[in-house]
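Note sheet for the following structure.
Of the protein chains in this complex, all but one are displayed in their positions.
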Amino acid sequence: MDLNFTQEEVEFREEVRGWLAENLPADLARKVRSDAPLTKDDMVRWQLILHEKGWLTYSWPAEFGGTGWGPVKQFIFEEEMAYACAPRILPFGLKMLGPVLMKFGTKEQQDYYLPRMCDGTHWWCQGYSEPGAGSDLASLKTAAVRDGDHYIVNGQKTWTTLGQHADWIFCLVRTSTDGKPQEGISFLLIDMKTPGIEVRPIQTIDGGREVNEVWLTDVKVPVENLVGEENKGWTYAKYLLTHERTNIAGVGKSNQELARLKELAANQKRNGKPLAEDPFFAARMAKVEIALMNMEITNLRVLAQAEAGGSPGAESSMLKILGTEIEQELTDLTRRALGRSAQALTPEADDQGFNGPYVAPEGFQNASGVYFNHRKTTIYGGSTEIQKNIINKMIVGL
Amino acid sequence: MDLNFTQEEVEFREEVRGWLAENLPADLARKVRSDAPLTKDDMVRWQLILHEKGWLTYSWPAEFGGTGWGPVKQFIFEEEMAYACAPRILPFGLKMLGPVLMKFGTKEQQDYYLPRMCDGTHWWCQGYSEPGAGSDLASLKTAAVRDGDHYIVNGQKTWTTLGQHADWIFCLVRTSTDGKPQEGISFLLIDMKTPGIEVRPIQTIDGGREVNEVWLTDVKVPVENLVGEENKGWTYAKYLLTHERTNIAGVGKSNQELARLKELAANQKRNGKPLAEDPFFAARMAKVEIALMNMEITNLRVLAQAEAGGSPGAESSMLKILGTEIEQELTDLTRRALGRSAQALTPEADDQGFNGPYVAPEGFQNASGVYFNHRKTTIYGGSTEIQKNIINKMIVGL
Amino acid sequence: MEFTHTDTRRMLADTIDRYLRDKYPLAARVEAGTTEPGFQPAQYEALAELGVIAALFPEDQGGFGGEGFDIAVVFEELGKRLVNEPVMDNALVPGSILAAAGQSDAVENIIAGAARYALAAEEPQALYDLTDVETRAEATGDGWALTGAKSVVKYASGCDGFIVSARTDKGVSLFLVGADQVSLRDYVTVDGGRAAELTLDGAAGQLLGDEGAGEAMLQEAADRAVLALSAEALGIMQTVREMTIEYLRTRKQFGVVIGKFQALQHRMAEMLLEIEQARSAVINAANALSLSGAERARIIAAAKYSIGRIGRLVAEESIQMHGGIAMTWEYDLGHFAKRLILIDHEWGDQDFHLARFIEHGHAA
Partner (left out) sequence: MEFTHTDTRRMLADTIDRYLRDKYPLAARVEAGTTEPGFQPAQYEALAELGVIAALFPEDQGGFGGEGFDIAVVFEELGKRLVNEPVMDNALVPGSILAAAGQSDAVENIIAGAARYALAAEEPQALYDLTDVETRAEATGDGWALTGAKSVVKYASGCDGFIVSARTDKGVSLFLVGADQVSLRDYVTVDGGRAAELTLDGAAGQLLGDEGAGEAMLQEAADRAVLALSAEALGIMQTVREMTIEYLRTRKQFGVVIGKFQALQHRMAEMLLEIEQARSAVINAANALSLSGAERARIIAAAKYSIGRIGRLVAEESIQMHGGIAMTWEYDLGHFAKRLILIDHEWGDQDFHLARFIEHGHAA
């Protein structure tokens, strides 16, 4: 047993931390820290800075131009990014489509798409979910009918995150209705500029406009945009979903949020004393901190296993459940710590030159919005209920 | 809206309280207060005192020699019994079999059995559960085969509370295997002295010996001991189970336990201050007290409905769930309040002339045992899981 | 014992219910909650005409109710339809203080829907503690001059006047301050509505009640507000309950309606059971308004604690059982859930009231 990182890993962490301190633009870090929305330009700017350093493809093998880092280094990198309040690297191209293309794509597809998802040419979005499907992903209905050199695609995708900025979408489409629902699904790459595609924003309960519906009406897609074999898309989709995610638990992000919460609680006052010393609030914070400490060890255990070449079983589902619940609890405590001021919705206070008075303390203008927005985390990416089904299946076997 | 009892009800409460103060033997109250086990003699003694007063049949209609009290008076009576730490009135004859006989029994059965379950002649026990059945009561297998004027009964009953003292048992038996499991069940009264009956004690995890297995081997039961019609026993069993229970929530008992817990917490010390002032412990106590306050109102709502002739729906199941959870939580807090001394098992400290030193404070010699024993309350009488199924069925309808 | 409302209160409830069902579409409410003044003045006036405000005041103040159960009935109905008209903030709370201070003209105008006032009591540095008052009042020749800041004064914009708590040498007192005497920074609230930061810089104020009597007066108003909020939350929970039941019955996943999944059934049963506990808490609080001392304080604190705890459960569980659709602005549920959660941020959250409950237990 050894809970410590190796000397090399410790030095690597220093290197990442040092580089971030010098290269992460302060305005971006400030936005991330206070949960203010990022523009497309913000995200692309940061992506290109990372790309120049060669770290954008931190999770890719060297043969495809990646860093070739193992799970532990990837984890450290992600932790440091979280601590520094760097904008998250959008996963759709780099973490989702990328690995699928590397494993199942043709050489031509790899050569064309992989570089372009790094250099800012292609912004990718994901076309998995459909309005009627929800957790039952395989019941999807968007149909692709072969017509000569093309597929004609009709249907509707939803929850397409940042689809409003996207150049391309990777879609699961139904190419056959024979057999089980899983058997007639194919994996298609679609240029968003193709006629017949319409993106309609979905406003979320916090007022945000991150997700979209994507409507497809007689969209012509060249057959060479098919990934792998027709009707085998479910295999690729599952590969993507179960593809080793070393930081599904979001330890770095939650540690960062906890630190921010503690600072807030030290400054807020209840009965003339810091809120952090109120026994009920202190207990709430301590409980989530302990859960996070335990989960961090659980996460390291999975990581060590992955580093040794093993693949995690039910632990991935456990980490998804725990990680999202801890994240949600932190957003809950943050809004609680703000008291009455959590009711104010004052994004203008984040603007440069804002002149007060603040309602919530600086950096906490949108705490309630963040709380409501985070309700999604236990719904998407395999809901908590689905994860419990998986845990039960893998361990109890029923 | 009026949350107050009527003047008549208030006076009735005073009357009950006054009578209990004078007539409840102090040694019995002391045993009940400190959760010490009662002997058969203890229980019979108290039962006869109540019978002499005419209150043993407090839940019976006047035509059968009962008090004729409505739901509210019955509730008040039960509350006062709990506050006074009176031994509970055993339900098997008076609350379970009695109402079934009144509704479905013959005149002869009523005339014979009802008086004898009051005057100490017949101690009744219940033969419902079987080892394989659990929550699936209708899957019972104990068989009664008609043979001339008798049934020949073979099978096994379990969880028979205080069966070791019993003169008679009322049993659900299978008289037919045609149709649905519910359709072939009959309701039989069996004299425990009949050859072929063996009572084997089951020791529970707290070391208690309240429950038993009852084995029946070729037990001859006269056909006149059948209640109602053959194969209609399920109807009677359900009547018994759903027969209006005005105090399923145990409000009086829990209020009494809470008062005892508060007293304990005021005397125990943590960091030199009363445990009752420790913020974490105070919060635990306050939460259960608030749950109990709310449940008390819910209970009164159901009671008012019953008094007006209505019959409770899903509320009965809600009160069963809440009442048992609150009871369990109180036993949990009591053992917590005792700290290390909850580990000692010192029933001898309850003996007259015990000479110390006490480990746990007087009256709390068996707090951990009580905690473990109370785990049964969410399992028996329709487990919490079964109650949730019922609530869902009645309200959501699926 | 009697757990049905009087005929008068049932008629009132029916009247409000029918009006809101017919004439208070949710879409307009949501829209109003994102713009100025944060509510629909015509609706507010219509509600006043229906007697919604008069029901909150006793006859000798020009109303026809004013008891705990009147407040509970009104706000439960308003909650069911997610009404964000400032009935609590501009009528119930300031009206009861003004009545206690003998300002009967102002109360009449409030009841008629012709005037709106707001209580400006909570300060930026205080977490729900109404006695944590740094605003100062100095005696001037014929009145008082107030200086300080108040936070999240709901529906402040357009008010005819403000009731402001301020400290003098005799402790906390309440003052009536004209709208022209204060500066407001107005903004939208997360749950749909508006509020303002209010600053006073030597504002002229008129003492309400006795000097130093402010804490008691505030507590009296707080008890009414807590009851109103709790009843509003109960109304919201009932609508959420209906929406969730309907969704469980109709939404299909994996070929069956999701209400067939036992894991969801059991969670729904828990939610249903807790909502009944919330209802009992509100009944108890409504009744407690006619009590006094520690008993009243404990019961009212217990209600707000219960509403805070159960409200969070209902909001979070109903969203989770709905899944993605509940995350959208377009679907009604999220708006109900937001208000339910934010009710815990008004007049003391669940921890605040748990502490208050404990404190008054010791005192008893």
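A few points about this structure:
So that you can tell them apart, the chains are marked A, B and C in the order they are listed, and the count of residues begins at 1 in each.
Just so it is clear, a contact is a pair of C-beta atoms (placed from the backbone, for glycine too) under 8 Å apart; a residue touches a chain by one contact, two chains touch by 3 or more.
Keep in mind the model is a prediction, meaning the values are calculated, not measured.
Looking at the complex as a whole, the chain kept out of the display touches A, B, C.
Which of B:266, B:379 or B:394 touches the hidden chain is settled by the complete complex: it is B:379.
Residue B:135 is the one among B:135, B:177 or B:217 that touches the chain missing from this view.
Only one of the listed residues, B:126, B:225, B:268 or B:334, touches the absent chain: B:268. Residue in contact with the omitted chain (choice from B:157, B:287 or B:388): B:388.
Contact with the chain that does not appear here is found for just one residue of A:82, A:114, A:275 or A:318, A:318. Although one chain is not shown, part of chain A still touches it, namely residues 1-6, 72, 277, 282-283, 286-287, 289-291, 293-298, 300-301, 303-305, 307, 314-315, 318, 321-322, 385, 387-389, 391-392, 395-398. Take chain C: the residues that touch the chain left off the picture are 261-263, 265-266. Chain B meets the missing chain through residues 129, 134-136, 139, 158-159, 202-205, 207, 268-272, 275, 278, 280-281, 284, 332, 335-336, 338-346, 348, 356-357, 359, 368-369, 371-372, 375-376, 378-380, 383-385, 388.
Keep this in mind: only the chains that are shown with their structure count from here on.
As a whole-number value, the distance joining the C-alpha centres of chain B and chain C reads 43 Å.
Separation between the centroids of chain A and chain B, computed from CA atoms only, is 54 Å.
Put simply, the C-alpha centre of chain A and that of chain C have 38 angstrom between them.
Annotation for chain A: residues 280 touch two or more other chains.
The residues of chain C that reach two or more other chains are 354, listed in rising order.
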